[in-house]
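Removed: one protein chain of the complex. Kept in place: all other protein chains.
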């Protein structure tokens, strides 16, 4: 693939733009949504799905069936990981930890042809598996991570089993920076380092934001890179809106160590109009009267790709 | 006190020796005990009680009453913090987090005249407050920390209240290195740094040991100093058996930051005979036939002070 | 059910700030959900007594313990699930065991949150009720929220309290009283005991049941622990049939508390428990979810049919007549999820 570098980067950038556009439209339609997460993580998700991950073809239908039941009930809904390909250790797996990023994930699946765009019509509706905060019946969601800081440990368990058995498939995880406030995140990295899990790559969407506002005003986390290194990982910080930088960081991992890529991002990339909101109204965006149109107008995302 | 440096150091060293001797005698008498914790932490505890802490006089009797009830029941047992002085923010407080170190603490209280040596006769007996793993009715135990990794957060809460109100009293905490495997420890330091709690000092007994054996074989923790710094603390590593080094590290704290002092120690200091035990028989020492005598014979602690 | 006045906007937010203004020792601690759990007014008015601990609930609860040990009265307001689950052990050992005056407030409990299974505290009452020293409340309306502060102030030990959020209906005129149930209707054939967001659903079903001539006593519980009001066994003994209705698993909460009363006192009564029946849940609007899990008029009438001969026999329980119209009991809004 190295020889087609330009091809994949422009494809990834197109996917990233598409993620933002879809997330914006969903937020408008549903009078609120997890929009800034799509804005900050679009390039990370696009790079993972377009370039980095060796996922098998989706084993789930492009149009998901309605919710039928939780695991343990009968019939239970299909497992969300199926949209990321067959559950077989030869293939890579993707664990989205902060599942309030699910909107961005659904958009990614649509943009990478794993989910039909029609599926988004069911988004957030009663009885739909496309929950706003996804569970593991939601397309692409493998671990029910809505209570933050937990899914990375599950990914460590998977990577540990695969490492031990010598399986090919790599484990990719996206965590949010807010999750680094949870001690469990550090327990997880500590154990990943102890077991030398170089088949595990953790992308951190360092948008420096959380519910109450900028992290530095809520609970500062300092240098995540320095922390990850102190916890035994191979870590690097990159521009999280630069698809090549993300991909390069992922491919230059150190043998014998889990890889942590701190992706420095902004919560309003693509929508400069989001910047003016008050601190507590960024994490979950609800538009005031006329605001959505204003934000759309100030975005280049729509001109750029529409003919 | 600076002018009496030699006085306090030799006093502290005498206390440290006494802690080890008492812990050894209790282990012999009770056919097992938390001995290595006394061996590794003796100088830390001695330096805290002899030199560093500004504790008021004990407000509890030298001979504790038997257990009468847990908090919330009536009558409840006296609070263990009373042996560390009155619960008044003008005075310092001491939080022993890993309360399987209680034997060492009881010995410290005896050696510093806060507890009568007679009290140790009740140690570990049914109905006694001198539990092997202390609760907050046990002399000197302020927080019921036997489930590890939690008491530091309580200390942070105290320091936060005092900082806010401008109280004099400093908060001192002893944690074990095993506790740094718990994510909550990092949550606690993160918050202590966020609030600039320079009225909080955390001593880590880095004996590099835990129940199953050496930490590096159970779950390595790497450089605790580097981690604490990455988490926003002012941290330093010292020889944990050198009372002057411990005291110097405590008094050279940085304003605006919590202080973490990583005390590098050994689990068998004072009893070289403990070194031969298998990995899983060090954390809780139970003597084989004749072993206690052999270990006593190879220790300098007894000759040194007995006439 | 019939409300007794207009809904009230964010009654907790204002009452909490007022309580803080009157009590210097009160401090507010949040886990990055300050506005979402209505601690924002307190923070605006009393910024010096508001602590942002970030998303690190285990440490947060330890900090509460430390603040209380320094003589303060700390409140932790969050979503019920984050108030109780992640820091469960810390609450047990650092708050409940030392019997400290720490106030744990849980918003959007059970299936009143649209956040899906990870956000649905279906077990919080069970977790907190089993802890020695803990007082456990579930406030059902604006009057409860406005009038329970005297109880809080007088409580030497820890408190866990489910609180309704946002637009909150006014169901009661009488103020909150600790360990006192309210009787909304009386009758000798059936006892219905309901709590919190389930109260309105119970009222709707009872109206239908009473229309058939059935005598129904409706007791509303706001205090789950202690659970000593003698009106409960008295009414159960009289009717011999009881239905509990709760926005919670049917184990560990109200249904279990009533079962224990029946068994300990040897009451000759049969119980049906309406609530979440030993299953995990999923996301959706509260109306949809209360219907899906049968905590609604149909579910209650179905339970009644098992206890009483043919109540509303001809009624189609899935028909539109029995679809209860939600008055928006705390949490139907997804604001600040």
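Labels A, B and C are assigned to the chains in the order they are written; within every chain, residues are numbered from 1.
By definition in this document, a contact is a pair of C-beta atoms (placed from the backbone, for glycine too) under 8 Å apart; a residue touches a chain by one contact, two chains touch by 3 or more.
Predicted model only: the values in this text are computed from it and were never measured.
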Query raised in the report: Shown chains touched by the missing chain?
Result: A, B, C
Report summary line: Out of B:183, B:240 or B:258, the sole contact with the unshown chain comes from B:183
**Report entry** Omitted-chain contact residue, chosen from C:59, C:133, C:194 or C:217
**Finding:** C:133
**Report entry** Contact set of chain B toward the excluded chain (per top definition)
**Finding:** 32, 67, 70-73, 99-100, 126-127, 131-135, 137, 144-149, 178-179, 181-183, 210-212, 215, 217-219, 280, 284, 286
Query raised in the report: Going by the touch rule given at the top, which residues of chain C touch the chain that is not shown?
Result: 85-86, 88-89, 92-93, 96-97, 117-118, 123, 126-127, 129-133, 240, 249, 251-252, 255-256, 258-260, 262-266, 268-273, 278-280
Query raised in the report: So which bits of chain A touch the chain we can't see?
Result: 70-72, 87, 89, 136, 143-144, 147, 150-162, 164, 183-184, 187-188, 190-191, 194-195
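Here is the rule we use: only the chains that are shown with their structure count from here on.
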Report summary line: Here the gap between chain A and chain C, centre to centre from mean Cα coordinates and rounded to Å, is 35
Query raised in the report: Could you state the distance in Å from the CA-based centre of chain A to that of chain B?
Result: 44
Requested in this report: Pull out every residue in chain C that's touching 2 or more other chains.
Outcome: 53-54, 56, 58-59
Report task. Could you list the positions in chain B whose residues touch two or more of the other chains? Result -> 183-184, 187, 190-191, 194
